[in-house]
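A protein chain is absent from this complex, but the other protein chains hold their places.
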Amino acid sequence: MTVADLKKGESAIITDSSSDEIPLKLLEMGCLPGNEVELLQLAPFNDPLYLNINGSHVAIRKRIAALIQIEKQDG
Amino acid sequence: MFNEIVQASLVIIAMLIAALFLIRKYVLLPKSKKASKDCGHDDCGC
Partner (left out) sequence: MGRQINVALIGNPNTGKTSVFNALTGLKQKVSNYPGTTVDKKEGVCKLPRGLKAHIIDLPGTYSLNASSLDENVVVELLLNKTDKNYPDVAVIITDVENLKRNLLLFTQIKDLRIPTVLVINMADRMKHRGISLNIPLLEKKLHTKIALISTRQKTGIDELKDIIYNYKEVPTEPCLDTSRIDPDYFDSLRQAFPNQDLYKLWLVISQDANFGKMSRKTLEIEKFKTKSISELKRLQQKETIKRYQFINSVLKVGQTVDTSKATGLRARLDRILTHKVWGYVIFFVILLTIFQAIYDWATIPMDFIDGAFASLSHWLKEVLPSGAATNLLAEGIVPGLGGILIFIPQIAFLFLFISVLEESGYMSRVVFLMDRVMRRFGLSGKSVVPLISGTACAIPAVMATRNIENWKERLITILVVPFTTCSARLPVYLIIIALVIPEGRFIGLSYQALSLMLLYLIGFGSAIVSAYILDKLLKIQRKSYFVIEMPNYKVPLLRNVAITVVEKTKAFVYGAGKIILAISVILFVLASTGIGRQFNEAEYLVRMEVAGENLSEEEIETRIASHKLEHSLIGVAGKAIEPVIQPLGYDWKIGIAIICSFAAREVFVGTLATIYSVGQDDEATIKNRMKKEINPVSGVPLFNFASGISLLLFYAFAMQCMSTLAIVKRETNSWLWPMVQLVFMTALAYVVALIVYQFLK
């Protein structure tokens, strides 16, 4: 499951962000395995996505979001 | 007579300054700084 599959308001834990296409800057913003990501808002056409990644509020495009693997946390 | 000479000279000087300025700005090639550094060629994240 990837970030692009999240529904508004849902959170999950990042499991893999090693794709080469993910800009380093995003990783440095906190998009690293083990960190939490929450989908805050979606623009029309689900693009871009406004996320809370590890406390950083950022917006990224769907194409990149689809490369970030996540795992839903239960409870 | 004197006035006319002064006036004409001032105009010519002004013309020259303006022309030189424009030539410098438009005709002179950009100082070859890291011209290859301009975004789009290397992977500076663009």
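Should a chain be cited, it is by its letter among A and B, assigned in written order, with residues numbered from 1 in that chain.
The criterion applied here is as follows: a contact is a pair of C-beta atoms (placed from the backbone, for glycine too) under 8 Å apart; a residue touches a chain by one contact, two chains touch by 3 or more.
Values in this document were obtained by computation on a predicted structure and should not be read as measured data.
Asker: What residues on subunit A make contact with the chain left out of this view?
Answerer: Listed in rising order, the touching residues are 17-18, 20-21, 23-30, 32-33, 40-41, 43-45, 47-48, 50, 54-61, 63-64.
Asker: Taking the full complex into account, what residues of subunit B touch the chain not shown?
Answerer: 3-4, 6-11, 14-15, 17-19, 21-22, 25-26, 30-31, 33-35, 37-40, 42-46
Note that only the chains that are shown with their structure count from here on.
Asker: Express in whole angstrom the distance between the two chain centres, defined as the mean CA positions of subunit A and subunit B.
Answerer: Chain centres of subunit A and subunit B, defined by C-alpha means, are spaced 49 Å apart.
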